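Just dropping this structure here.
Subset of chains shown; positions unchanged.
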Amino acid sequence: MDALEQLIKTFFDWEAMGAVVPSMLTVGLPNTLLLAVSSGVLGCILGMVLAVMAISRNPVLRWLSRIYTDVFRGVPAIVTILLIGIGLGPIVRQLTGSTNPFPLGILALTLMAAAYIGEIFRSGIQSVEKGQLEASRALGFGYSASMRLVVIPQGIRRVLPALVNQFISLIKDSSLIYLLGLLSSQREIFRIGNDAAANSGNLSPLIAAAALYLVLTIPLTHLVNFIDNRLRTGRPEKKEPDELAAVVGKGAQA
Amino acid sequence: MSEFTSGTLTAKNIHLSFGSNHVLRGIDLHVEKGTTASVIGPSGSGKSTLLRVMNRLIEPQRGDILLDGRSVLQDNPDELRQRIGMVFQQFNLFPHKTVVENVALALRKLRKMPKDQAHAEALTQLDLVGLKHKAEARPSNLSGGQQQRVAIARALAMKPEVMFFDEATSALDPELVKGVLALMADLAKGGMTMVVVTHEMGFSRNVSDTVTFMDGGVVVETGPPEQLFTDPRTDRLKGFLSDVL
Amino acid sequence: GGTASTGSSSPTNALEGSDQQTLDKYTTKDVTALDKIDKAALGLITPGTITVGTLSDAPPNIFIDKDGKFTGYDNELLRAIAAKLDLKVEFKATGFASLLSQVQNTQFDIGSSSISTTDARRKTVAFTNGYDFGYMAVVAKTDAAVKGFKDLTKDTRIAVVQGTVQDDYVTNTLQIEPVRFEDYNTAYANLKNGQVDAWVAPSQQATGQVKEGDGTVIAESVVNTQNFTAYAVSSKNQALVDALNSGLDAVIADGTWSKLTKEWYPTRETPATWSPGSKAVTVPKS
């Protein structure tokens, strides 16, 4: 089959992949990790602030959070990145003298991720039974301590998989900061694959980039699932990942 | 700690509505320091709601709450609640923490105890309710009576001056009820003020210094247990008591 | 990426070539002498270095090679020009849609991306004198019915990169609705797999993409001098435009331009109707 052969050559040219892997590992991987991890952490912090604002009793805080979320979630990533790069870029340059696009890139990614993460946290927190807040307040904890110690930990646990979704999106979105103007040593995994694909006219470097993404994201998913299960059951000897069905004996299969 | 050291609790003309449902319609309740008041009444009469209002988990829409004759409605509610322990009808244990962590949490974070000390203290409390061996279990793996006892231990660990029990023995077997009773007697001797919502008349009779009978959001009758149980003055209470097994 | 331009506002026949008059409107008569240029007054983001916004994925004009070096015809020429001006160059990759705005807002000093100097773009930024011209090819499968521009009909699925002169040509001149792609690589991949019948491409890109054994061939190439390509500079930085024009004339005069052109386009002839740089300079006869 000629077409199939052509297809395989287009996507799975081992030589073209091999050529690009070294720079993906030495240049792309550290950059991707730097961008994704730092904006992931900052995005979680800002997202938590947004979530707490969104359920606060103060309508001003609620609306601020709502507007922020609506805007930064609705606007295409490219537009946000360009606005920040072109709008803030010159100011940052004048203040710090640095032309490194990473701080601005991390800022842009953080602002966008926070909007999504905030909604995820909000849904988790709101799903915690109100009896939990009551019990904690009855012990004498203040509202914020109750949230911090009792409600939020339970809420986060419930949305861990959705949070992983967002973190994976972030790893992928980090490729968009090329719009801020990157030195060749500042490119991340996908950009390196993309440029190599353009050079060779063969799409295999993109597949190599995808494979490297999988190497990052699959262990992450399974690590989080593992932690999740441990937290959920508290028993390391538990083998069945399916808590829900497990309680209802064999009948569940009928 | 100043103002709450004695612990005489008074509720004055408390009103509360959920939407159009006027649940509390002018409740008065007075509990002397070191005494136990029990609150009885039919399901839905507002007993649990009254407890919630008295430690300000729900703010009353009218009326006042006094501790040692001083209104607490203007004070910081968190300080108030640290001095009032509460055992909920539905227990409300923290499912993400082990049993011992449930008990130790407030000790560590509010009493600022070091972790080891809080743990040891929590184990002591769990031992009192016979659950030391379940210290590392999760609440969801406990039986109903076990959960209720953890809730009691959690509240007592904070050494409150006033305790609210909402159906405090509903999931306890007779042996445990007796244990809780002994515990409460000790607490009362130590000067603790207690408000106990219960539907077990025997329990009410045994623990209380005063009994308050609520119905439809108002206090129908109140007095010492001997009087209420042997010589109820209202037909409503007579009818209610006639049903006791 | 896109070397790109929509033609001028009215549809024109790109294949008819240039009347040379249109270009005169923008091409400078002469340039400032190299030694008269005040390097301190160029308003560079980093003094002593030209910060260049370019693309990393549009060979052979602008791309990053295997060693991570920004290269391509346009960028190598720019290096030569900068050397004449005794300036360093630092390349940074971005996307084409935002490149001109980023130049105008001084995120970069220069945009280098085989940019066609259309009137619409001149509203946003300033351009140097031209250093290259349009050169269009039709690429098809080796065994396809399409053998040249004359074979393009309403039933042909023609790939173009959106917003380019080729898009404009196919849409407005041939009156055929093309299939639009964002970049050359994808357009070419779709040609290879048969989703489209032909690809109208800038010749440089076609030369860069088509490889032995791909089953495709450059069926026909034609010259288009309607819109020359040039470097973009902020419209507020005439000093830098002047300096680059001087540098460009210098590399033309000393034969570097010819050398690079030969190196990157071994088989291409420069049309007699078109010449690079200002009107004062001439390409040395080799």
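Think of it as A, B and C in the order they're written, each chain with its own count starting at 1.
As a working rule, contacts are C-beta pairs under 8 Å (C-beta built on N, C-alpha and C of every residue); 3 or more make two chains touch, one makes a residue touch a chain.
Note that the structure is a prediction, hence the values are computed from the model and not measured.
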Stoichiometric formula of the complex, labels as displayed: A x2, B x2, C x1
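Quick note on the criterion: only the chains that are shown with their structure count from here on.
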Arrangement of touching chains [line / ring / star / complete / other]: line
More contacts between chains, A-C or A-B: A-C
Between subunit C and subunit B, distance of the C-alpha-averaged centres to the nearest whole Å: 82
Whole-Å gap separating subunit A and subunit B, where each centre is the average of the chain's CA atoms: 45
Distance between the centres, which are taken as Cα means, of subunit C and subunit A, whole angstrom: 38
Residues within subunit C bordering two or more other chains: none
For subunit B, residues that touch 2 or more chains besides their own: none
Of subunit A, residues touching subunit C in the complex: 3, 6-7, 10, 19, 23, 27, 78, 82, 85-86, 89-90, 93, 99, 101, 178-185, 187, 191, 194-199, 201, 203
List of subunit B residues in touch with subunit A within their complex: 52, 55, 57, 77-79, 81-86, 88, 90, 92-96, 98, 105-106, 109-110, 138, 154-155, 158
Contact footprint of subunit A on subunit C as seen in their complex: 1, 45-46, 51, 53, 56-59, 63-66, 68-70, 90-95, 98, 101-102, 105-108, 183-185, 188-189, 192-194, 208-211, 214-215
